[in-house]
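Note that this complex is displayed minus one protein chain, with the remaining chains in position.
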Amino acid sequence: MAAHMDRIVLPGDKISDLKESETSKKVVLGPGLRTETEDVYACKPGVLKFKEPNVYWIDTHQKRYVPVKGEHVIGIVTQKAGDIFRVDIGGSDQASLSYLSFEGSTKRNRPDVKVGDIVYSRLLVANKDMEPEVVCIDSHGRSSGMGVIRSGGFLFKTSLNLVRKMCNPQCVLMKSLGNKFPFEVMVGMNGRIWVKGRTNKETVALANAVCAAEHMTNPQIKAMCHRLADALAGFE
Amino acid sequence: MRDVPISNCEREFLLAIIAEKKRVDGRQPTDLRQVKIQFGSNFGSCEVSFGKTRVLATVSSEVAAPKQRRPNEGILFVNVELSPMGHPSFEQGRQTEESVELNRLMERCLKESRCVDLESLCIVVGEKVWTVRVDVTVVNQDGNMLDCASIAAIAALAHFKRPDVTVKGQEITIHTSDERDPIPLSIHHMPLCVTFAFFHQGKFLLIDPQEREERVTEGKMVIGMNKHREICMLQVTGQMLLHQDKVKQCTKMAFVKVVEMTELIQEALANDKTARSKGEKCGFAMSSEKEINTTVSPAKLVEDVSKTDLPMSSDSDSGSEQEMVEAGPQERPVGDSPKVVGKGVAIIGSAAVKKWEEEEERVKGDKKGKKKKEASVKEASVKGQQSRPQASAYF
């Protein structure tokens, strides 16, 4: 439905002529869309997106995170309370993290987590009525990259929109930065990004580049990455 | 609302780069962020921003009875409000340690330095005086609220005009602005605060700390000073010990910043005055119209990114200009003799003042193409990029 694609909608806009799936005669409504009686309305401001065969959603620009089950987030440990840790993930409630949900942890072998540490974790429970819970293992009990991050680097916050953009495998920013110099990055869907370059200087440059890329077009991003790499190389 | 804590990762990284004399936003340790002063269309309202930190100051006046002990003096009242708008951790109507400290420092800076002539605010001795009230609201907190608030408050006081009054026997008439021109307050001097944040046992210092830098600081020193080099207030907080040379060194740096800021305020006031006399529209409505953009414009971001190159390029310089940041035990020929500038310390000492002026002109020249010159807004940004080649000329 080309007419719908990438159109800017505001809350209260009625979305009509939705394309149904040919087999099930159904439409899938993603974030930012809701039904009232028979009609579909937007409830968030943003760009209306469509994906074959029948998925619609609104791409919103926002800063505040609302937990969604299964998403990877970067949390900050704020408290140790008995068997669980309290983790700030930027939502309305703090998430809980059990000491058993780390790879290889047992009742005897507790993980080494301190207040103020950052953890890359996944939301196991995210529900508007319940306290969110995060875990640092997948369903096979493996860490698969998650856990406490204590290898330097820098953490900063951006908008949720930029984070989603960065998670796209076709992301121009990540590709062009990656072409220029090696770095480690960890992107939480809650808007927190952790980066680590070879040196502190590079880390600062990376963090600034990511923040600056928010309102840039793809050619601008490429140009910026070029300049950045030149600046870094020129003074090394 | 609960505050998001700072993670160990951020803390360690910030401390590490401060030790390398770099900052996350690409500034030099002694650089200020971009300072912007705007006036409202009412007399006595002023908005000042330091980078993303934004403070609103409003001055108002009313007739009241004087204090018993000082029957021939008007009253100056200062109130700093940490509005919940400014930071999620600020709560409505709750006094915190932070807000009390800010209030006290502002009072000390403005009231105890006697910068406003209170005697001229007297109408009838012992009976009626003007009470001038300064309301300072922190609209966005991104560090260094005090410096920002002190500029906003003094600029608003200088901008403010009270109604004219005539006293005939027992009869007191307060004239509206249509009948008689309102009268500005008489300001003797402009005390401004400069905050220094210390790190690593006082070994490194930063001027104009950001919020996250403030969170990892060991202690802060606030110097309230006017452009006549008079210290109006000095406070050291935090868990650290400072060498006396350090304090002297800081006052010298503070002086340079204060001169720069005072000039900026005066220029903003002058711009506002000419705009008003020409009958142009002024005020927040106008200023926001002029520089309106619903989000950050790409042009500005390109600038920002080029700024990120700064910390790296500064690496290539030998440590000369960074010397000043260290708790230098070596003797520095600074002080009263205006010609002498310390080694590589382009912004210490009186001779440096000239340099800043030149630089400001250069900055202005550079910017002319990019930015509109606004009637009531003058922007001065001091970039290390421009200062460096000049600084080296002094070596």
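Which chain is which? They are A and B, in the order written, and residues in each are numbered from 1.
Just so it is clear, a residue touches a chain if its C-beta (ideal position, glycine included) is under 8 Å from a C-beta of that chain, and two chains touch if they have at least 3 such contacts.
Throughout what follows, contacts and distances are computed from a predicted model.
Matching "Exoribonuclease phosphorolytic domain-containing protein", "Protein pelota homolog", "Translation initiation factor eIF2B subunit beta" or "Dynactin subunit 5" against the UniProt entry of the left-out chain gives the name "Exoribonuclease phosphorolytic domain-containing protein". Per the touch definition above, the residue from A:44, A:150, A:175 or A:227 contacting the chain not shown is A:44. The chain not shown here is touched by just one of B:1, B:65 or B:241, and that residue is B:1. Only one of B:133, B:161, B:229 or B:276 touches the absent chain when the whole complex is considered: B:133. Touching residues on chain A toward the chain that is not drawn are 8, 10-12, 32, 34, 41, 43-47, 59-64, 66, 92-93, 128-129, 159, 161, 214-215. Hidden from this view is one chain, which touches chain B at 1-2, 40-42, 45, 47, 52, 54, 56, 58, 60, 81, 83-88, 92, 133, 135, 137, 139-142, 283-285, 288-295, 297-298, 372.
Everything below uses one rule, namely that only the chains that are shown with their structure count from here on.
Chain A and chain B have CA centres that are 37 Å apart. Residues 76, 78, 88, 90, 94, 114, 116-118, 149-150, 152-156, 194, 200-201, 203-205, 207-209, 212, 215-217, 220, 224, 227-228, 231-232, 234-235 of chain A are the ones that touch chain B when the two sit in their complex. Only residues 2, 4-13, 16-17, 20, 22, 24-26, 295-298, 301-302, 304-309, 311-313, 315-316 of chain B touch chain A when the two sit together in their complex.
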